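Right, I'll just put the structure down here and ask away after.
One protein chain omitted, others in place.
Should a chain be cited, it is by its letter among A and B, assigned in written order, with residues numbered from 1 in that chain.
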Amino acid sequence: MNGLVHGAVYGGVIASVLLTTIAFGIWFERKFAGRMQSRLGPTIVGPFGLLQSVADVVKLLQKEDIVPRDADRPLFDLAPVLAALFSLGVAAVVPFSPTIIASDLDVGVLYILAVGGLMVIPTFMAGWASNNKFALIGGMRAIAQSVSYGVPLVLAVLVPVILSGTLSVSGIVTYQANHHWFLTWPVFIGVPAFAIYYMAMLAESNRIPFDIPEAESELVAGVTTEYTGAKFTLFYMAEYVHTLVGSAVGAALFLGGWDGPFAPGLHWMVLKTLVLFTVVYWVRWSLLRLRSDQLMVLCWKWLTPIGVLLVLGAAAWVQFVPGGFQ
Amino acid sequence: MEMSEAHAVLASARRARVDPHLSIKTYDPEADMMLLHFGPQHPSTHGVFRMDLHLDGEIVVKATPYVGYLHRAVEKLCEKLSYVMLTPIVDKNDYVAPMTNEQALNMAFEKLLGVEVPRRARWLRTILAELQRVASHLLWLGTFTLDLGGALGGGSTLFLHCFRERELILDLFEDLTGARFHYNTHTIGGNRHDLPAGFAAKVKQVVAVIEARLPEYAALSLDNGIFKARTTGVGVLDGDLALELGITGPVLRASGVDHDLRRDAPYHAYDELPVNVVVGHGGDCRARAEVRFAEMRESLRLVRDAIDGVPEGPINGYKPIRQPTMAKSTGGQVYVGIETPRGELGTFVIGGGDTPTSPYRLKIRPPSLHSLSALPYILPGQTVSDAVAILGSLDPIMGEVDR
Partner (left out) sequence: MNESDGKRRLPRYDEAALAYEHPLYKTLLAAPGLSVSVAPLDLLLSWGTMNSLWVFPMATSCCGIELMSAAASRVDLDRMGTIVRATPRQADVMVVAGTITVKMAPRVKLLWDQMPEPKWCIAMGSCAISGDFYRELYSVVPGIDTFLPVDVYIPGCPPNPEALMHGLLRLQEKVKLARAGQLVAKEYPPNRLDITKPSIARLSDPARDPALSAAQEKSAGEATATDESDERGGGNASAVEPFAAETTSTDVEALLRELGVTEFPKDGAPIVPVEQHVTLARRLRAMNYRIFVHVVATHFPEKTGAKAAPERFEVAYALRSVGSGSKIASWRLSLATGQAAPTLVGVFAGADWQEREQFDLVGVRFDGHPDLRRIMMPGNWEGHPLRKDYPADKACTPWR
């Protein structure tokens, strides 16, 4: 019972903080993109345009809710809710400090992979239920992309699991705090594993250069083509939450989570998460989009074999290097 | 790309050429194909263009283009108005390069009416045409990367940078003509606006700025790995097919055909200002991008060379024609074609008729119409993503396609 209350309180707090962060994260992204494009970004609404996302949400919530005539109504309504649920659900096992964690599961990594992998279901549901050809193509692309990139994602995440010998996320972070960050040592395994994790994370959260399910220049707005108002808001936020939580997981698994000198753990975790989050947008506003077949080539011909090698390397490290495993 | 490799690509394209009028039923009766209506309102159709794509998975099996959503009856309007009133009308045809529209029209009228253009005006027209070419190619580059990278991604970054430089050229035009967009600066027999004071210095400054920034754009596009992957070998159009379809301009030159009216049939001052014609090879989207990049550099060089050498003299052979009744034709049929940023823009005029002050029949030959007619030949076999890239690389402007 105590665990339930703890989970409810911390889960609620973490979810609210995440959603607030998203609101300002979107503002930050627009300013950031503006600077990259020699313009200003939002300046008028609120000081420095800070309230722009708030205005957007207030407006979107007031919009008419349109369901296309031949849409599959239950699926169409359920998809955005599930998207928000799954993307926030991952955050439950992410340790923001030694104590701030909604639920410290023993199989936390497995949980992250499972719930994160579920994200594709609402995406495809939306594509299917909209009864729109652009949305359907987007949903198909999402399935193909998510199933493919799940493989290198699992392989990359296995590396810290093997090196630390635990499936608990906070266990992995504790190991890193006691020994070394996996990004820094063994560097020839950690850095490529982190790179693969990051790319797979971009693909799973549909960010450029892997945003083919949305691909607004080809598919108008991809799976969200038919969504209006509040449902679109849920999708929109789910995407950002997915990216943010993905960044947090990356920070925890590879960058030592809350570990860091001078400041309390929470500060370090938030800083690392936000840096990874910013890099997502740096990449997003610089690169063009890959084609779906090129994505598959990248995944199956490069990332997956390298991932397998890294897992073998990590296992060999643990097995043969003295002091490799505690 | 090695030459032999390029030849292999061309040969396969020739083999793969499909009959655009083939009924889709003859492809595969059992196939469960999706018919995707792409346009007329779509973020990547560059205006109001529609193509019906028959998709097998994501592969395009057959493409049927539809135009005419912007048919504004310009040719009918031209038969109603007098010669001197037509310049601002044709401005709106190819709205990305209004200067060259005006030139093509007025050169046809000059030939019909037998009016000589003074040398200064011809130099002026050359400079304006080349600046307009740079502005047009900049807009093309921006929208092309927008097609490849999306409005919410790297594509829009390059797009906005291209627009920033395009604004510089528009500012020059505004200095000269007072208008930002539709200039109405060419008349029969010359130009309406002479160069303002200090124009040459401004032009040189703008040219220097754009030349310095072109490598940045190349880094974001031509030299970028994703751009290479998205464009190399995509939408291969071989030279023979391009010629047969009447395609001209950068698209034709990217297919390896050495043909440029500025050099081959010189008009304006191109006989005094030689142009180095840029010829690409491969005929794919990448070749088209490379040709346009090189043309931008060439145009900037041309402007820099020309701006100091503008000869003194009148800018209009006659008094500027203000009154609608002043230009009259007793008959004759002329055709004048010039090289615009998109290819050969021609004007065919039949003079005379019941109202000698207005053309009896005026036909504009739009280069984009021919570029678009290549789509049914080169789209089949490519994916939906490629279809967007190919359409963007052809640089169609629906205003001149539909008129």
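Rule of thumb we're sticking to: a contact is a pair of C-beta atoms (placed from the backbone, for glycine too) under 8 Å apart; a residue touches a chain by one contact, two chains touch by 3 or more.
Note that the structure is predicted; figures quoted are calculated from it, not measured.
Colleague: Which of B:H259, B:R288 or B:R342 sits in contact with the chain that's absent?
Modeller: The missing chain is touched by B:H259.
Colleague: Of the residues B:G246, B:P314 or B:G381, which one touches the chain left out of the display?
Modeller: The single option touching the absent chain is B:G246.
Colleague: Just the residue numbers, please: which parts of chain A touch the chain that's not shown?
Modeller: Chain A touches the missing chain through residues 30, 34, 37-45, 49, 51-52, 54-66, 216-217, 220-221, 224-229, 232.
Colleague: Which chain B residues would touch the chain omitted from the figure, given the whole complex?
Modeller: Residue positions of chain B that touch the missing chain: 20-21, 40-43, 47-48, 67-73, 75-77, 79-80, 89, 92, 95-96, 110-117, 139, 151, 159-161, 163-164, 167, 180-182, 241, 243-248, 257-259, 261, 263-267, 318-319, 321-337, 344, 346, 348, 350-351, 356, 360-361, 363, 365, 369-370, 372-373, 377, 398-399, 402.
Throughout what follows, only the chains that are shown with their structure count from here on.
Colleague: Which whole number of Å gives the spacing of the CA centres of chain A and chain B?
Modeller: Each chain's C-alpha centroid was found; their separation is 43 Å.
Colleague: In the complex formed with chain A, which residues of chain B make contact?
Modeller: 34, 36-37, 42-44, 58, 145-157, 160-161, 164, 220-221, 224, 226-227, 229-230, 383-388
Colleague: Per the contact definition, I'd like the list of chain A residues that touch chain B in the complex.
Modeller: Spelled out, the residues of chain A in touch with chain B are 33, 36-39, 133-134, 137, 141, 208-209, 211-212, 214-220, 284-294.
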